[in-house]
Structures are given as C-alpha cells and as structure tokens.
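Sharing a structure below in structure tokens format, with a few things to ask.
Only one protein chain is missing from this complex, and each of the others stays in its spot.
Think of it as A and B in the order they're written, each chain with its own count starting at 1.
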Amino acid sequence: MQTDIKLEVRNISKSFPGVKALDHISFKVRRGTTHVLCGENGAGKSTLMKIINGIYKPDEGEILLDGQPVKIDNPIHARSLGISMIFQELSFVPEMTVAENIFLGRWPMDRFRRVDKAEMFRQTQALMEREGLHYSPYEQLKNLSVSDIQMLEIIKAVSNNPRIIIMDEPTSAITDKEIEKLFDMIRMLKERGACVIYISHKMDEIFRIADDITVLRDGTMVDSRPASELDVDETIALMVGRRMENKYPWEDVPKGDVLLDVKHFSSAGVFNDINFHIRAGEIVGFAGLMGAGRTEVVRALFGLDPSDGGEVFIKGRKKQRLTVQGNIADGLVMLSEDRRRYGLVPIRSVLENVSLANLKKFIYKGRLHRREERDAVAEQCRRMNVKTSSLETTVEALSGGNQQKVVLAKWMEVDPDVLLMDEPTRGIDVGAKFEIYKLMIALARKGKALLMVSSELPELLGMCDRIYVLCQGRITGELSREQFSAEQIMHYAIGTDKA
Amino acid sequence: MKRAVKKVLSLALILALSLTLCSVAFAKEYRVAYIARAQADSFAAWLANGVKEEAGKYPDITVDVFDGQANDETENSLIENAITNKYDCIIIQPNNGEAQRPYAEKVVAAGIICITTNARIDGIKGASTVDAQPYEQAAVNARMALKVVPQGATAVILRGPAGNFHADERLKAWKAEFFDKRPDVKIVGDDYANWNKDEAMALMEDWVTKVDKPIGLIASMNDNMCAGALEVIKGNPDYKGVLSFGVDGTAEACLLIEEGRMTATCLQNAYELSELLLSTAHKLLTGAETQIDTDVGNPLYTIDNVAELREIHVKAGALK
Partner (left out) sequence: MQLGQGRANLWETLKSKYAIFLVLVVLFIICSLLNSNFLTWRNLTNISRQISVTTILAFGETILIISGLLDLSSGAVMAFSGTLSVMCYKAMGDTYVSMIVAILVAIAIAVFCNALNALMVTTFRAPAFIVTLAMQAMARGAALFLTAGQNVYQIGNYTVLGQGSIWIIPIPILFMIFFFLITRYILSDTRLGRSLYAIGGNEAAANASGIAVNKVKTMAYLVNGVMVGMAAVLFMSRVNAGLPNGAIGYETEALTTAIIGGTSFTGGIGTAGGTIVGAFIIGFLNNIMNLTSVNSYIQQIIKGAIIALAVMYDIYAKNQRTRKKMGNIEDKAKK
C-alpha cells in the first residue's frame, strides 16, 4: 500500500507578510492518477504548487516522494526529481523561436560549447510531429496565439518525461479541441505511471478527469476524497464553506437616482454586452473568477483601456468619449487593483499623492497655494485615518493599508459621485479592511454610487446591495441581497447554468 | 483623426528639412571627389567652400565634397566609396595622415588621380600633393616672438586637440623655435582648448586669476583660441603689452590685429590653397603633367601688412 503513494504532502504551512497562505495542508497523490486541487481564488492552490515545484520554501511541514522526505530547493532541482510544472502565467521569451523556447536554459551544446542549433531544431521538429502540432520550430513565439503557446508550455513540460506533472489551470487559454488533446495526453501520462496534479475550478473538466479531489479554502484543507464520492454541488459547497456574515458593517442605506448606467458595453475579445447600473447610496459588487473580465470592464469604463461599443451614462448624461480626465471631471473615479502601478507615485510624498488628482483646487493665478493644500491634505488624512509620521513621508514607506487609504484620500479630494473600486482590500490587514468597509458605507450614506470588484466572495456578500456575476467577459447573473448565496454565485461564475 | 494629422504634419516637416539640406549635383566631364577632414572644423570648412567655389571657374570639372567628420573610419570609408564610384580624381584632406595612407595608395592603385592636401601624405608613389606646412606656419610666429618677447616674460600655450596632426606640428615648432631657445620665458599655463574659443576663454580666465604678474605671451595654435584668450583680457589695463600669436589668418584675427590687440597670425590661405588644388587637379586630369608636389606660402601678417590680409577677406566677402 505504501508504494502506491507517489507524493505526499504533510502539514505544510506558509505565511507571507500579513497573510497565512497555507495552514497545515496534507494530502496524498496516488501513482498513475489525476489529482485535482480546487478552491476559490486565493485559497492557496498556486502557493501549494509553487512549494512542490521548489519556488517557495514551506515554513513547516514536509514533502515525501516515494515515501522518502525530500527538500526541494528550486525548480531545477524539482525537475531532476521528475516534477514538472505548467504555469498559469506563460513563461516564454517572445523574441525567441519555438525551438529555443522549448529548450530554454538547457540548449544542446556541440563540442565547442556553442548552441547546437541543428540538433535543437531537429529534436523540436520530432517533438512537434509526435504531438501533432502544426507550426514550425523556427517560428518566433510572439507570432503564435495564446492557445498555441499554452499547448507549447504543456508539451515542454511533458517533453521532460516527468513522474509528476503539475498543471495550474491549463485550460484557461486553450480551445476545446486542444482541451481534448490535453486530456488525451493526461490519459497517456497516467498509463505511463505518472501522476498529474491538476488545478482548476471548471467543474465539468474536473469530473471528467479526476481520480481524487482535494478542496482548499482560505489556506486550509477542507476535504480530500476520491472523485467518485463527490458531485458538483457538494464540491462547490466545500469550496465556499459556511461563513460568518456579521463582520461587515453593512447597513440598508436609502437608494436614490441611477448615477451610473452602462448599456451594451463591449470590447472585442475582452468583454461583451455588459449591462449594469448603480444607484446613489448603493454598493454593487462584481463577482467572478480570475480572468472573467471584471477588472477589464472597470478599466475600460474609467478610460484606461479602449472599448468599442455601448453606452455609458453618468448622472443621466451620456458620455461621448471615455477618458480619465473627462471621467474625473464628471465625478467618476477608479481605485485600481494594482495600486502601486496605477494608484500611487511611490517615491513622492503623501502630500503630493493626495493632492495629485485635484491640484487645480489649490491653484490661484497659476500659483500653487501650498498652505491651503497642506491643510486640506492633513484634514483628509485625518479623516481617512492615514498613519504616517509626516505628510513629507514617501508613500513607498507606508504599509499596504495606509497606501490604500492614501489612494482613497486622493479620490476623496475630488469628491466623486461614482467610485469604481477594484479589489479595494487586497493585501491589506484585517483592521484596515474594516476601516475601508466603514468608509464605503459612509460614502453610500452620502449618496455616492459604489462598485466593488472583489475576488473574496464573503466580502462581496457582506458589503454589497446587489451583485453581478461575470464569466468569460459576460454578465451571467445578477442577485439582490435577498438572493445572495455563495453557491449560486459560484455556479454563475463557473458558467454552469443552474439557475 | 487629429492624431493622424499630427503624424502627417511632423513627417512632412522632417521631409522638408532634409530636402532643403540636400542639393542636386550635375555631372560634368571630370568628376572630382573632395574628402574633407571635418566640415565642423572651421578651417577645413573654409577650404572645402573654397574648393567648391574654385571649381565653378572650371567648366569641365565638377567637385563633390564629402565630410570625414574628424573620424578616421568615416574618412577611410568615404575614400573607398569614391573609388567604387569611379571618380576621375580624389582629393584627400587627411584626418590623420598615417591612417589614410593605405587608402590613398588604394586610390593610386585603382588608376585614379590622387592628391593629398593639408596636410600632405608624403612618399606615396604616383600621388600628388598640395599643402601648406603646419610646422612652418607656427615657426614664422615663433621666430618673430624670439625677437619681440621681453626677457623673463611669462607665457601661456593654447593647444589644439590632442593627437591632431596640425596641432602637434605647430606645437613642435613653438617648442623648437622659441621655448627651447628662451629658457627665461616661464610657461604658466599650457592646456588643450581643442581649437575652441569658449574653452580657451575658460582656461584664460583661470590663468589670469592664478598669476601674480600679467601674462606676457599667448602662444596659440590657431586664431580662434587666441581670440578667446584676448576676449578675457579685453580692456584690462594690465594686459596692454601682451603679445599674442595665432595661425590661420581668419577674418577675426585680421580685425584683432587691426585693433592692435593681436600681434601676428600666419595665413593658411584657404583660397590660395584651393586655387592651387584645382589648377593641380586640372593639369593632372588633362594629362599636362603626371605628378606635382607644390606648396602655398606661409605669409606672416602683423600690424604692418594687415591691410593685405584684409584685402583677401574682402575679396572673399568675409569682411566689408
């Protein structure tokens, strides 16, 4: 029986600053099987896999390979142990050819220590023919489609002839036909006695290929069972879990006019026919899985990315063009999910960051009224409870929560009517999260319209008056607060129409 | 839409700029390539202009001027291109004689008439030379200085770019013909001003601050730097008696000598040189002669004969 277990993970824990990503996770992978890991965004699946692949070191716990404890130092070491990983993010060099990418870092050498190009292209050609791929080894990677590249990634991993192969959402970017090919490949790998660890939240796929299923939630292992003992509903229930809902300061604020109305909003290949509205005093949520198009919709609305169809009404007035400046002037602002990139100028002071979006308020006859600016910023920071030693402190020196408050303070200076908040509490500790929730309610009470994009379902359920669910660039469901159910949202998000 | 207009507009602007800077050449019977050391060097540019002007007087000669950009690599490839283009005559003004020597030899080997000038490259069989002698240009200055510089005077030297043939030859002449013979003269400043007026000014300003008694002699390797040094001491009563020497005989030096502020300059007469170049080229092209070595003079101009220098510049339109 003992030899039947290829890989065992025992009591693995891992913390990042401020977050416990994994909390005593244990599971076993049987030889020659497909083991599916599922869970919500941020449940810890990817972190766990990166530990098995040697990218992260666990804080505690151990990994057993063929019953022997091993310490995996890095991905190269993992490869030598027969562990191969296919990443969610593609790890290729776009300017290099297909062959060079396949052999990235392990190019065949001739006796003069030069890269043996002929050999490399020959081997690649053989590999491509064996796997039935149609493009040339001489093609530059940047000329291939995303799905071609994903398939290449898969083939590259398989070409190492691994004993354990980890696939992190491999089907997110490939076509149905290629999915079939992938499943054939998995079957073949199993016949060779290899193990596949498969990460996905697409239920139909999971039940087609899974031998065993392990469900993670919030960094803990909820259950690990043979697939035959589970069904879709039960799996979703395990993923979502039962949660307390009273840690959110939500209250029923009287609703007013529609402040933001979006009709048939589209951007080719990104999202399609998005319809939603937000009333004054309302907090509306966007739920969905990674890559569902939530962030893309918000960015396009704010004018950061192009859009190519639909109508947008702010406070009843139709927008002719969506530009950042026009939106800010009309009272629509956005908190980006990537606040260091789009929200802050990290090397400049709190003062400059807060007054950045509305400097003209302090300009008289071309001159910046610094005294008035300072007073206003100080007042705003006090109201936001930004913890900083002085207004001159650079923003990069602040904690994540305080940085987010600085971004919020910046937008409060503009006094907006509509706030699009993309992951407003990401990477923030619990206390600061609660402060931000309270602020959102305060804003709603003042008659603002708020849109909250979040990957944390409990947060949406706790804070929103209404939730739209997105899947593959479309709105697949809308729920009012009375209808809120995590299971229902998950169904919409996965795209299984069980209404 | 607006964007497209902007793009077209700026493209058109660039096109217009480059077109105006281009001129169309017409082919005549004899094609001469003149490969200049550097069009950004004011004497070399003066000479190139002179050559172009002079060529207008010969109905059967057309001259194309190329810019070596003070770079051996560039100059050598220009020579190679000229050979490939089958010019009838190639005139080379070397950036660095030894670097261009093998390429001048290639010109001869290709059966093309080769003239080296300012400075000549000696000893190439079959090639002709037309030149002024850089050593002699400074030497005439130094010999005059020998007579007029008082005992125990202090001196400053303004050098041209390090490694430049003309700069080196002129400095050599000053050392041999003056400083070696006058150990009583103390050098209080000696630095590279790279032919530049502004660099010479900055150096002179610091030197004037540094010295206890006024500087008595400015030995400059060209007029431009000399003018820079004189600019610094303009109107300074301590410097009434300063003696200053330059080379080139530029219009500015002419004016300074007339005003009594500069002592002397040796004319490197670009007009004379270009006349001689063209006549030599013509003789060689028409087969009147097969090999010529000739020099222009090195006339020294002081307050006594500066009127002659003025005449040259007036004739050329540089002065009124």
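Quick note on the criterion: contacts are C-beta pairs under 8 Å (C-beta built on N, C-alpha and C of every residue); 3 or more make two chains touch, one makes a residue touch a chain.
Values in this document were obtained by computation on a predicted structure and should not be read as measured data.
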item	value
Missing chain: touched chains present in the view	A, B
Contact residue for the chain not shown (choose from A:Lys20, A:Arg348 or A:Arg426)	A:Arg348
Sole residue of B:Asp72, B:Asp88, B:Glu105 or B:Asp191 that reaches the chain not shown, by the stated touch rule	B:Asp191
Residue, one of A:Met188, A:Ala268 or A:Ala397, that touches the chain absent here	A:Ala397
Residue, one of A:Arg370, A:Lys438 or A:Arg481, that touches the chain absent here	A:Arg370
Selected from A:Lys318, A:Lys387, A:Lys438 or A:Arg481 as touching the chain missing from the view	A:Lys387
Touch criterion as defined above, residue of A:Ile76, A:Ala268 or A:Leu359 at the omitted chain	A:Leu359
Those residues of chain A which, in the complete complex, touch the missing chain	302, 304, 324-325, 327-329, 334, 336, 341-348, 352, 355-357, 359-360, 363, 366-368, 370, 387, 389, 393-394, 396-399, 410
Residues in chain B touching the chain absent from view	3, 6-7, 10, 13, 17, 21, 39-42, 44-46, 48-49, 189, 191-192, 196-198, 201-203, 205-207, 209-210, 224, 227-228, 231, 234, 250-252, 255, 318
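To be clear about the criterion, only the chains that are shown with their structure count from here on.
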item	value
Chain A and chain B, separation of their C-alpha mean positions in angstrom	69
